[in-house]
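Below is one structure; the comments refer to it alone.
Left out: one protein chain. Kept in place: all the others.
Note that the chains take the letters A, B, C, D and E in the order they are written out, and that residue 1 is the start of every chain.
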Amino acid sequence: MNVFWILLLPILGIMAPLLAARLGRSACAWATAVAPFAALVILMQQTNGVFAGQVDAFSMEWIPVLGLNVELHLDGLAYLFALLILGIGLLVILYARYYLSEQDSMPKFYAYLMLFMVAMLGIVLSNNLIQLWFFWELTSISSFLLISFWSHRTDARKGARMALTITGAGGLALLAALLMIGHVTGTYQLDEVLGMSDVVHASGYYPAILVLFLLGAFTKSAQFPFHFWLPHAMAAPTPVSAYLHSATMVKAGIFLMARFFPLLADTDAWFIVVSLTGMATLLVGAYTALFKHDLKGLLAYSTISHLGLITLLLGLGSQLAAIAAVFHVINHAIFKASLFMAAGIIDHESGTRDMRKLNGLFKYMPITATLAMVAAASMAGVPLLNGFLSKEMMFAETLNQYTLGALSWWIPLLATVGGALSVAYSLRFMHDVFFNGEPIGLPKTPHEPPRYMRVPVEVLVVLCLLVGIFPQFVVGDLLNAASSAVLQTRLPEFHLHIWHGFNVPLAMSAVAITVGSMLYIKRRHLFHFQGQFNEMDAKMIFEGLVQRTVRVATAIQNWLDTDSLQRAMFLLLLLALAMVSYPLLSMDSVEGSRPQIPTNWVVTFCTGLLIVSTILTVWWSHRRLRALLALSVVGLVVSIAFAYFSAPDLALTQLSVEVVTILLFLLALFFLPQHSPALDSSLRKIVRDLGIAAMFGSVVGTICYAMLTRPLHSISEFFLANSKSGGGGTNVVNVILVDFRGFDTLGEITVLGIAALGIYKLLARITLAMPTANSDGIPWSKESHPVLLALISQSLLPLALLVSAYIFLRGHNMPGGGFIAGLITAIALIQQYVAHGVEWMKQRMPINYQGLIASGLCIAILSGVGSWFFGHNFLKTWYDYFYLPGIGKFELASAMVFDLGVYLTVIGATLLILANLGKMTTSERLRGGQE
Amino acid sequence: MLATVLLGVAVLVGLALVLNAWRLIIGPTVTDRILALDTMYINCIALIVLLGIYFQTALYYEAALLIAMLGFVSTSALSKYLLRGDIIE
Amino acid sequence: MMTHLPVLPILIPMVIGALMLIPPFNQVNAVQRTLGALASVLMLMISILLLVEVDTSGTHLYAVGEWQPPFGILMVVDRLSAILLVLTSVLTLSVQLFASSGEDGHGRFFQPLLMFQVMGIQGAFLTGDIFNLFVFFEVLLIASYGLLVHGGGKQKTAANVHYVILNLAGSALFLIALGILYGTFGTLNMADMARVAPTIEGGNLTLAKSGALLLVVVFGLKSAMLPLQFWLPKGYSAAPAPVAALFAIMTKVGIYSLWRVHLGIFGPEAGGLADLALPWIWPLAWLTLVVGIISVLASETLRHLAANLVMVSVGSLLLMVATATETATSAGLYYLVHSTLATALIFLVAGLVVNQRGKAEDRLVSARAMPQAALIGTVFFIAALALIGMPPLSGFIGKALMMQATLDAGEAGWIWPPLLISSLAALVMLSRTGSTLFWRTREGKPGTAEVHPLQWAGIAVLLVALLALVVGAGWMSEFSERAAADLFEGIDTSVLAGGVSK
Amino acid sequence: MTVLEWVASFLLVLGGLFVLIGAVGMVKLPDVYTRLHAPTKTTTLGIGCILIASMCLHVAEGRGLSIQEMVISLFLFITAPVSAYMIAKASLHRRVSMLKGTANSELAEKVRDRKAPEQPTTDEQRPAEH
Amino acid sequence: MEFSFALGVGFLAGAGVFLMLRGQTFPVILGLTLLSYAVNLFLFASGRLMIDGAAILGTADAYSDPLPQALVLTAIVIGFAMTAFVIILAIRARTDLGNDQVDGRESSLTNGELLDRKYRKDVKEAKR
Partner (left out) sequence: MIKRLFPMPLHAVMLTLVWLFLNDFSTGHLVLGLMLSIGICLLVAPMSDDHPKVQKPFKALKYFLMVLWDILLSNFEVAIRVLSPNSSLRPGLVALPLDLEGEFPLAVLASTISLTPGTVSVDFSEDMKWLYVHVLHMKTEDDVIQSIKQRYETPLKEIFSC
């Protein structure tokens, strides 16, 4: 349970700086420090237990399906890292209080920093694979926020993005690895998983797991060749560099490898990949560090190098090497954090980090200089300092491995080279900055920093010395506990002493120090040598890579999507064709067993007429009015077909819709070009389109024929049987529409209503230019309303309305119904618009068509909702027969109310569409002054 | 007998439809085509009425009525389009 | 009233939408907006109520008109539809609030069209009848056509032309498919179709296969499956922000339909029709995801990026559809909810960005600073995390669930790479976009555009929902499992057989 | 067959023939103005005959007198002249030329401008259709 | 009879599809209309063909399948709404984009440019 508080307190602590923001800078810093300090205290209370091998655990269910639960545990390794995270974290908080300037938003900084602290604690305390990954990604995010803290600076933005991209990619690989581990082991609980190394090793997933896992670890810990993001992360404020990019976050990868050491190590693949990567990183980092003029750059590469060293140790696979690795984690964190802070002080007080300008600072800031030099010496591996001890152990272990078979001696040799390089750059850090003549053109005159800014450095340097001189006393137990957690077995014998006697590792150290000093002294030659090569700017390469990816993607995208409807349509039809016809290929016979209706001449005529007029519609599609005439014939024949094949309702509907459509087309033609070129595409395209059209047509025709000639057992018997008794009507189609499937109809009239609204919208704020003459150049006739047309249309109106009432009322029992009646009414009214014009109608029929739509919809709904009050479901219909003396028996049905809703909606929608378009053009025309 | 007569008359009407369609195709002017279409509407009324007689039902009678109405609307709108461009003004 | 709950999510927006055409509600003003907000809240409450009901007492069936299935139209509320109803309502509330800040006044009928669009979506989620599904598809489409042009402008018109015409072709194909299916099954009720499916044989089987496969094209078009995705980037990026946000669920309707139809009817127990669509969906889904990734990388504006991220989410979901196991479906459902909320959020953010950046709009160029860069940036950051699939937002849960499901199904080898790379691509592009839009500013006085409180409210709704999706992830993922189980089990309409027939 | 049925058959054949003759006229007559005569009269009458036949048969089959057909005829007879009028107007407007030899064909411009025969027409020469 | 019907449906569908692949809005809408005729007939055919069997109870011995007829009715209405919308959209597109191409861009093959240029000028004048 305590472990829970260690995590929770910093989580709460994220809010502290934001809340304390108004109380001043120091208060803000103090407030921030409270939570980690408390957590640290709790952590310290666990010390004895942890050292005794007890594990404090906490677990709570969160997402069992995913295997993600809140599972925490505090063992030696977690303790060690938590100690580093909280301890150095507190020092960084203190340091940052003085580092940040007035312009920087301190609360934001601290909040980000605390977020990061939480993330790191989460990683190290995790006892659940997915949870571990959760916090792992959180470190990437918080690191992004911290690196880009000075977001106005290009290098900060780019550095942050690069770091995020690389570590993010690694994180994804890690997720994959962890999920696979979970899949193989059947659990995501870390302590269970760790005991199942044989299962994992034996599974076929092991290679994939290892590669993906190491990708995650290596990217995070800046291992070669993924190391390049780290130097660019130095655009972050220095406290961030000290905390994230030396002491903690980059160690997350190391932590991960250490954590999973028992599970994944102990194979050749692990040894080769990890140790060689470590070695390469060690050398590349150290070598590059030597040539960096930027103080933080040097430290960054040095960090890379040391991370390589630790990785190398973990890769060696021996237990003692692992112990050495853990030991070096501690030491590096201590000296590197202090070095970064020192560098930050120098930067802060002198205004630059360029070592070519920084010279002889010892005079100006002797205390800081001394502190920095001690830390640097530790980095170089000078005896009596902590760095020396772990380096010694490393040297010893490199002698103890057989990774490369007969060539295994390369490893100690290269390790020594690495050591020498590290001595050289450490020397450079000491000499080039604090001595080496006078400073050149510094923006500020350097001096010692504020008292408390130096405290963190002092603390850390003292630790360097303490660990270096009394290793067993200071870190012996800690190292023990952490190492046993890593190895999950009893530890081999090992001793932490300052002095191991004269042995090969000592000799290697001596060689390294000697060669390193020589290298530094002869650095001019080296710089000259290096100067021949163009400096590789990782950022440029990375950005270039990203940009090239984007360019390639854009090219592919442009190739794929040409923003052409024709192409999209072609693909749609092609896919449809492929998918529909694929099953047909295996059809034995198109014709089925259903008896067919004998044909006759009239039908043949009509079929011929249909086909001819269809072809004409296509043929004339560029002579638009003609195409419209051909289309009308098609519609006419289709209506006749409906009538012939026993569907009078369909015939009526088709006819009325047809006419309204033609009217719409005519309205549209006025504004569209009257003609278009006969050949609108290349001949090849037309042939292609004809091909797909022919195939589509024949497939649809074939399916239609196959369907028509096969018997069908459908649910329709029910409708025929229940139409009269259940729905109260003899027109089964109409009863289906208003009763059995009234819900469809409700949706359908809604569609119509919405379409009218959409059209109204489309016509809003549109400026239409009307042609003053037809396409042949003949100006329009001056007579807007031919007298005979006006007169006859007007006298036909009552008749048409009566007919529509007739069709409406008998719809339930005979062909007809609300929809057709609505269309007839609408057409009759539209005819008045055509014959008399908009003005005339507006004066005589001031109807709000939107209101008509709305009331139609409401009536239809209400007729359905009404049944609720009788305890029935929505749209449950009711009918009954009544008798009135003198009139006789008649029927009343709720379905008729529903149909009335349909009727009104149809009128409203049709008129809103047509009359509105007409109205618009008229007002335009009047404004244009053409009348 | 009546059935034969009906079929014969239907064929006559069908032929008429074809002839009108021919006029629709060859034009030569737009008004010719509109006229042809208008006549085809009327021919279709004949077809529908014959259908009703043949099936001995009054169900198709509204269709005929509607064609009569709608043919008129469509013809007058088409002519209006030729005259004025804008059919509703 | 409780017994009528299943039709209320359709009727409420319909009635309110109709009311908004009648005075005094027919003007864009506080009255209309309040009405809309009330409707949204009411829908949210009802859908949550339904969800709880269904989760405790099982699938609800509602026979409209009291006609016993398969003869009448049946509304089916199972866990799958219930959670999608809740999702739609949340989205509606957010969009409604956001738009009420004034965007609804940039043209007529925004609020009623919004209501009708929601009616269509909810109807599609509720109906248990395949033709009724078509009708609701059309309702939601026609409303979306109207909404897409809201505010006017060339871009919108151009996008709408493509969107409308392609969808009309899609509707035609839908009807052909329905014709084939009715012509072979003789029934329209989905549960009944599932019952009939194993009995179909001979020539009818071939025809039914054609029909079923054609439906894949139809739903594929709605969900922007490759090669039917071309309408998406243009349409979504041209739409006004709240509309684009609402559209985030439109593609999901396609996914839902694939589940309903191709798992529910043509699922493993459909005899000769069993799982016939999967071999087609597999490669297309994979390619959708890959092309989605490429498009994400090629995005030039925030809205394009968001639209392409929709495509990525569609590709991922289609892969789950193709995997067709219970766990994959459940993972997909979680991811569906998450991705809908997250993409909606990013579209709303894009709207704010466009408002505040003046002429530069949301293009990835440096421009004058946004007056409220910090706040908007924070929301953007949250949305970005969700979309990339990074903790602590829900994206990672969905992604991890999907990865687990495909690993269990033995398909990880080729699903994981695009799935993971899509996250990386999103990460690269979102960080690039974010840093350009919010940080790479030119000198000059920032504009004065202010984010309206109602816009914040709309965003807050989504943020809360996303947060709930993380905090309640345990419940949600288990619920998804139950919902997937419902889907695999099918709908039992026999419970209605006795009671409802007239 | 009853007398009524004979009558009906006769009317049907007559109607069919009229319809066909109208169509023949449509194809055969030389210009749009002469073609106008065919549908306005022959075809309309043909339909009239068929409708009356339908009424007769209705009676013959013992289903009583059906007067519904009258409404269709009414419609047709009212609208046919207007359709012809509109088509003629449109043809004149588009300057569709009359058959060579049409008497008074020079009046066409007057009609087009709706002027009285003695009034001068506006002098604008535009391309005619075909 | 069935064959004639299927032939007609096939022709309508093919012609519709061909027109839908054109580059201007007007033929595309024509194509949509043709296709929807085909689709309506096809949907209607799913109930099989029958003559003299209109589903009006009491008028025949056997009735045609009424359900597809109801479905087609719904489809016709919806198709009408959609067609109306797309027609007006075409007008809007020509006004907004200055031409009647579905992609809003002139293609090199169309010589409608002159017309459209004049149209754009007209629009400008009308706005003034």
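By definition in this document, contacts are C-beta pairs under 8 Å (C-beta built on N, C-alpha and C of every residue); 3 or more make two chains touch, one makes a residue touch a chain.
Note that the structure is a prediction, hence the values are computed from the model and not measured.
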Visible contact partners (per top-of-document touch definition) of the missing chain: A, D
Residue touching the undisplayed chain, where the options are A:L399, A:I597, A:L788 or A:L862: A:L788
Contact set of chain D toward the excluded chain (per top definition): 18, 21-22, 24-25, 28-31, 33-34, 36-38, 40-42, 44-45, 64, 67-68, 70-71, 77-78, 80-82, 84-85, 88-89, 92, 98-99, 101-105, 107-108, 110-111, 114-117
Residues belonging to chain A that touch the chain removed from view: 786-788, 791-792, 794, 797-799, 801-803, 805-806, 809, 832, 843-845, 884, 886-888, 890
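The rule is simple: only the chains that are shown with their structure count from here on.
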Chain closest to the assembly centre - both centres taken as Cα means: C
Furthest chain, CA centroid comparison against chain D: A
Centroid spacing, where centroids are CA-atom means, of chain A and chain E in whole angstrom: 39
Euclidean distance of C-alpha centroids - chain A vs chain B, Å: 61
Gap in Å, rounded to a whole number, between the CA centres of chain E and chain B: 22
Sites on chain A at which at least two other chains make contact: 563, 565, 569, 573, 644, 648, 667, 669, 700, 703, 707, 712, 714-716, 719, 740-741, 744, 748, 751, 754-755, 758, 762, 770-771, 774, 781, 783, 786, 789, 793, 796, 803, 814-815, 917
Residue list for chain D, restricted to those that touch at least two other chains: 71, 75, 79, 82, 86, 89, 93-94, 129
Touching pairs among all chains present in the structure: A-B, A-C, A-D, A-E, B-D, B-E, C-E
Chain B to chain D touching residues, read off their complex: 1-2, 5-6, 8-10, 12-13, 15-20, 22-23, 27-32, 34-36, 38-39, 42-43, 45-46, 49-50, 52-53, 56, 58, 61, 64-65, 68-69, 71-72, 75-76, 79-80, 82-83
Chain A to chain B touching residues, read off their complex: 600-602, 605-606, 608-609, 612-613, 616, 625-626, 629-630, 632-633, 636, 639-640, 643-644, 648, 651-652, 655-656, 658-659, 662-663, 666-667, 669-670, 770-771, 774, 780-781, 783-784, 786, 789, 793, 796, 800, 803, 807, 814-816, 824, 827-828, 830-831, 833-835, 837-838, 914-915, 917-919, 921-922, 925
Contact footprint of chain B on chain E as seen in their complex: 51-52, 54, 56, 59
